[in-house]
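All remarks here apply to the structure that follows.
A protein chain is absent from this complex, but the other protein chains hold their places.
Lettered A and B in written order, each chain numbered from 1.
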Amino acid sequence: MPDFYDDDARLTRPRIVALALSAALVALLSLIILTAPGDLERLNLVARERLTESGVANPVTAVLLNFRGYDTLLEVAVLLLAVIGIWSMARYARVWIKVPDTPVLAAFVRLVLPLMVLVSGYLLWLGADAPGGAFQGGAVLGGMGILWIAAAVWLPDFQFQRFARVMLVLGLIAFVGASTLLLALEGSFMEYPAGEAKNWILVIESAAMISIGMTLMMLFVGGIPRLNEGTV
Amino acid sequence: MNDSAALYAVAGVILFGMGIYALVAYPHLLRKILGMNVMGIGVFAVFVALAYRGPDQPPDPVPHALVITGIVVAVCATGLGLTLATRLKALTGVAQLTPDQED
Partner (left out) sequence: MNLILTVDVILVVIMLVTAWLALTARDLQRAVILFIALGLLVSLAWVRLQAPDVAMAEAAVGAGLTGALLISTLNSMRELQKKKTSEVTPPADASPTPQEANHA
């Protein structure tokens, strides 16, 4: 069977059964959601009430980095795990780099890269009181890395690996370090000292943003960067 | 729940159903990964719809934060899955689950 054309797209009998079962599931879940109890306000009210104590004015950032900081900590760990999983299949790096036919893409990318660094930093700073933050900034950084590779402006080689490793763990180290320090200073996990929350959040977010960007780039590389040994 | 929120919540459930159908019914791994992503989008749609409080009131930030976390975790799962699929393709020559491989 050719691999890029799923020729077998016909509605065979097992597929009709699967479709019917999915439809039943959809009906059931819709019923549950539409008749769910409407009292969903408690967390919303608590989050908004205590927003002024969180150190930031954007409620989403407050939830991500303060009220539910441990969630984000675990997420940063999950990102690291994904890269470790990909690197354990290191000989099968996915990137098939071809130098583009025209120099336009590379020139454009060279022009845009510094802007993207600026934008990611701006998004991080903006996240404190408007839509934005570590995840959006990290996505811009990751997109920058991907453009970099896709335009073959610069390709990750074996040396880059060490740098990448440091950047990958930076977010988790900052998070765990900060929460351990807070545990020692304040006696409770992930609870920032009153009035200084903003600085703590900014430090953790910056480190997390760098790690998120590097993680996304490494997902695209799809294996330990090793330019000389080729791919697959 | 207001009309718009209900509409988007039901749309999310339908997306979830489509995704689970593609995941189960098609053999190609890439399509399964696409199905998984569409399921994820469906779940996010339900979350964001439940957070919506109408045009006059601010929405609930807690589900929003969960969804942002979820989007980034979903892309990681996708990256890992795609690497696995590529490796399967490199080792066996196919990126599909064929009936022959079931035993």
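In this text, contacts are C-beta pairs under 8 Å (C-beta built on N, C-alpha and C of every residue); 3 or more make two chains touch, one makes a residue touch a chain.
Bear in mind the structure is a predicted one, so any value in this text is a computation, not a measurement.
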| item | value |
| --- | --- |
| Sole contact to the chain not displayed, among A:140, A:167 or A:214 | A:140 |
| For subunit B, residues in touch with the removed chain | 3-5, 7-8, 11, 14-15, 18-19, 21-22, 26, 28, 30-31, 33-35, 37-38, 41, 44-45, 48-49, 51-52, 55, 58-59, 64, 67-68, 71-72, 74-75, 78-79, 82, 85-86, 89-90, 93, 95 |
| Touch residues of subunit A, complete complex, unshown partner | 1-7, 9, 58, 60-61, 94-96, 123, 131-133, 135-136, 139-140, 142-143, 146, 150, 216, 219-220, 222, 231-232 |
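In the analysis below, only the chains that are shown with their structure count from here on.
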| item | value |
| --- | --- |
| Where subunit A and subunit B are represented by their mean Cα positions, the distance between them in whole Å | 16 |
| Complex contact set, residues of subunit B against subunit A | 1, 6, 9-10, 13-14, 16-18, 20-21, 24-28, 31, 46, 50, 53, 58, 60-62, 64-66, 68-69, 71-73, 75-80, 82-84, 86-87, 89-90, 94-96, 98 |
| Subunit B partner contacts - residues on subunit A that touch it in the complex | 1, 3, 6, 8-9, 14-15, 18-19, 22-23, 25-26, 29-30, 33-34, 38, 40-41, 43-44, 47-48, 59-60, 62-64, 67-68, 71-72, 75, 78-79, 82, 85-86, 89, 92, 94, 133, 135, 138, 212, 215-216, 219-220, 222-223, 232 |
